[in-house]
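With one protein chain withheld, the remaining protein chains of the complex are depicted in position.
== chain A ==
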Amino acid sequence: MADATMGRTARAPARREAMVSPRARRTITSVVLAVLCAVWVYPIVWMISASFKTNNEIFGDTGLIPDAPTVENYARAWSEANIGRYFFNTMFVTVGSVVVTVIATALMGYVLGRRRFPGRGLLMGLMVFTLFIPQGYTIIPVFELLTTAGLGQSLWGLMLATCGHSVVIFTLLFAGYFAQMPKELEEASRMDGVGPVKTFWYVMLPLSKPIVVTVVVLQTLQAWNDFLLPLVITLANPDLRTLSVGVYSFRGEHFIDWGGMNAASAITIIPIVILFLFLQRYFIDGLAGAVKG
């Protein structure tokens, strides 16, 4: 094997990396990567496996395959930890905030990117200035505002506030994208007697699909992973907890039930992982759009 490799690359200069054929190098790379990836996802695989084990078995040295697989942890997590309810809450906040965010930021980005209206410079300046404001800076007034508006104890309040996290970045992404489009687009539709709202909805928004995908992906990740805001809003109201906060509280309340915790964790990650596996291309294009845009 080694001889054949040497023979095939004999013409190449005698550098160390040229000693091995490209194909053999790729195989070696693949093996190294496979080992790395196995280590990389081991904690998650271990967690899924532990979710089928009894509490005693988890800390016994039994490897990844449970001796006597049990779904009891899942039943306990579902009933005691209220995971079903948290699941619904998370879906509501995620889907709602994605819809609101996409529409609001696309509209605002469209106007900022294509119109020279009075006040545009001021608005752009304000937005850039607040681009990287940390959540710790805004959380107290946000909580107070929601309470004053009567939304401090509601999923709607949580959903709306979740829209706020990245509204500036998303708007700027849309503005940059819309600004590059030819201005004949609106002229053509005005000639045809199409109103501005229809032009936006049927012409401009479909054309900005790459940015829409980026915003949907980033906002989904944001909402599903969000922690500080739901934690603060649900401190006094456990019924509104999202999965993240629910799993966190489960740990605080049942701190020795590791089997239940792992089952609750598995329930939390399974939907987002499935979503990711199916929409992987969009996730990757979406994130890539954030850097290129």
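Just so we're on the same page, a residue touches a chain if its C-beta (ideal position, glycine included) is under 8 Å from a C-beta of that chain, and two chains touch if they have at least 3 such contacts; residues count from 1.
FYI, contacts and distances are computed from a predicted model.
UniProt records the chain missing from this view under the protein name "Carbohydrate ABC transporter membrane protein 1, CUT1 family", selected from "Acyl carrier protein", "Phenol hydroxylase", "Carbohydrate ABC transporter membrane protein 1, CUT1 family" or "2Fe-2S iron-sulfur cluster binding domain-containing protein". Touch with the chain that is not drawn comes from one residue among A:V71, A:V95 or A:L126, which is A:L126.
Interface note: of A:N73, A:N89 or A:T268, the residue touching the hidden chain in the full complex is A:T268. Contact with the chain not shown here comes from a single listed residue; of A:M108, A:L155, A:L173 or A:I211, that residue is A:M108.
Taking the whole complex into account, chain A touches the unshown chain at residues 15, 17-18, 22, 26, 29-30, 33-34, 37, 40-41, 43-44, 46-47, 50, 58-61, 100-101, 103-105, 107-111, 114-118, 123, 126-127, 129-145, 147, 160-161, 163-165, 167-168, 171, 183, 186-187, 190, 196-197, 200, 221, 224-228, 231-232, 235, 243-248, 251, 258, 261-262, 265, 268-269, 272-273, 275-277, 280, 283-284, 287-292.
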